[in-house]
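Attaching a single structure in structure tokens format; questions to follow.
A protein chain is absent from this complex, but the other protein chains hold their places.
Moving on, here comes chain A:
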Amino acid sequence: MSVKTTAAPCLLALAVLFGTAACGGGTPAAERSGNGPRPPAGEAARGGTLAILSNQDFSHLDPTRNWTMPEMDFGLRYLYRSLVTYKAEPGPASLQIVPDLATTVGEMSDGGRTWTFTLKEGLKYEDGSPIVAADVKYNVERSFAPELPGGPNYARLVLAGGEKYRGPYRDGSLKSIETPDEKTIVFHLDRPVAEFPYYATLPTFAPVPRARDTKAQYDNRVFSSGPYKIDTYDRGRQLVLSRNEHWDPATDPVRKALPDRVVVKQGLRQSVIVDRLIADQGEDRTAVTYADVNGESFAKILTNPKVRARFHNEIRGCTDTLAMNTAKAPFDNPKFRLALQYAIDKEAYQTVKGGPASGTVATAYLPPSLSGGVPQDTLKIPPTGDVAKAKALIAESGVATPVKVTLSASTGDKGAATAIQESLKRVGVETEISTFDPSVYYDTIGDTARFDGLALYGWCQDYPSGSSFIPMLFDGRTITDKGNSGNVSLFRDRETMDRIDGIRAMTDLKAADRAWVDLDAAIMRKTPMIPLLWLRKPLLTGSKVGGAFGHLIWSGQFDYATLGVGK
């Protein structure tokens, strides 16, 4: 899912403590904080049991409904295969797509309106039955069913006839997906989509045989097309995977499938998980964290070289932002909004969020993974802000100060909201902070009648293209009165929308990538949102885990394709 989940609050004192530790030696800053791509850690061999310690249950393992980055990573690497997937390599190489079930990454025709995929030979499910193209078609059709909510909606957005189709249970087959034989699947789109192969990496494009479909209950027992199958799944307690003996590694150059068993232990307390992995005793030596290491533990990890060697914090492909309601005063004034870009002290925000190990100060909406690995910086504002320039812009805008505004944040982000409040006070903008429980926060700011003023918000890429970022955040046509997601700043700008349409129509993906970066810069000058932080994913492994690295696509989560247990 693209909306960033709310991070746990970090204690300022410990963040400062971490900062002190990071300033202690002569090592470069990035290395000290553990930042930056790194090669897979440790030796991993075939066999053994890998434990994944988690503080939560999976939302959805049903490939139709799976739309959070770590869960997509888990599902796609262990339980099911999509038509296309990402390389299992650290760093920018992980952004490259390669064939998975299909023999190629897709063949385009009809000017990008038709995409054809051919399945490999020898593909089998966990019972040895063959994987056929009709099963991929069936799962894509399931993604339209209102009975199965929560999954990626890309197929719904582009497949011809998709706007009225209500899934296979009610409306039978979708005519715009053809399977002329068992190996071939053809998608007919309602407009040219050059980046359709990226869509085909999503679990929506994994196979589900009709005979095995248990509708909503499929979440609890997925029928495997990947290297592992589900042995037991007690929701919220434990998921145990064992090898799918019918998975043929000859058909799958991506997944190493090293452990014999994978055990996901759920419902543990996150601080206890981290303490266990720091202690590194017994079975915990072959365990990894599933959720983020809590900010309070950074000091314990980064000051201990042995533990720090097992610490990973890859960049997530997510951007923390400050959204402004551009439909209401004073944020309907573009010059006033631009002034706030200069007023914000992003370093203070970063410190509250846990310091450099938690994220890098953001200078554009697109994370570096979507701008060729190079961070963009259109306005060149110092990380601590430029108060004089901000005051001058406010004077030009005609907005009289002091001006009172509200700032919405989830309860866990109260400290971060306070950092924003302090920044804005410097230029005569007085903010009143309203906090909401995480369970209702996105509903609240997604209700256009209730959202007022400012809000802390975040977005993550679904695939390595600006099209999974810019249109979601800034296309005014996506705004809904309730449940509004993405464009919460209610930004309706004709020029931006025209440029979005123009880029989407491009068939040259490299040119499209450059165009997204240019559009990002143009929107920065109009400032419907203020980028704050490019987040990182802090994770920890036991000492006998090998092949660990954060995958750039799946928000820095460990790539489960390569994780293994050392001897």
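Rule of thumb we're sticking to: a residue touches a chain if its C-beta (ideal position, glycine included) is under 8 Å from a C-beta of that chain, and two chains touch if they have at least 3 such contacts; residues count from 1.
Here is the rule we use: contacts and distances are computed from a predicted model.
Only one of "Copper-exporting P-type ATPase", "Propionyl-CoA carboxylase", "Peptide/nickel transport system permease protein" or "Thiamine biosynthesis protein ThiS" fits the UniProt record of the hidden chain, and that name is "Peptide/nickel transport system permease protein".
For the options A:P146, A:P305 or A:P402, the residue in contact with the chain missing from this view is A:P146.
Set against the missing chain, the residues A:G111, A:P249, A:G267 or A:G398 yield one that touches it, A:G267. Only one of A:K175, A:R191, A:R210 or A:R237 touches the chain withheld from this view, namely A:R237.
Of the listed residues A:A93, A:A216 or A:A511, the one in contact with the hidden chain in the full complex is A:A216.
For chain A, the list of residues touching the undisplayed chain reads 1, 55-57, 59, 67, 146-147, 149-150, 169-170, 215-217, 219-220, 234-238, 265-269, 272-273, 275-276, 279, 281-282, 284, 439, 442-443, 482-483.
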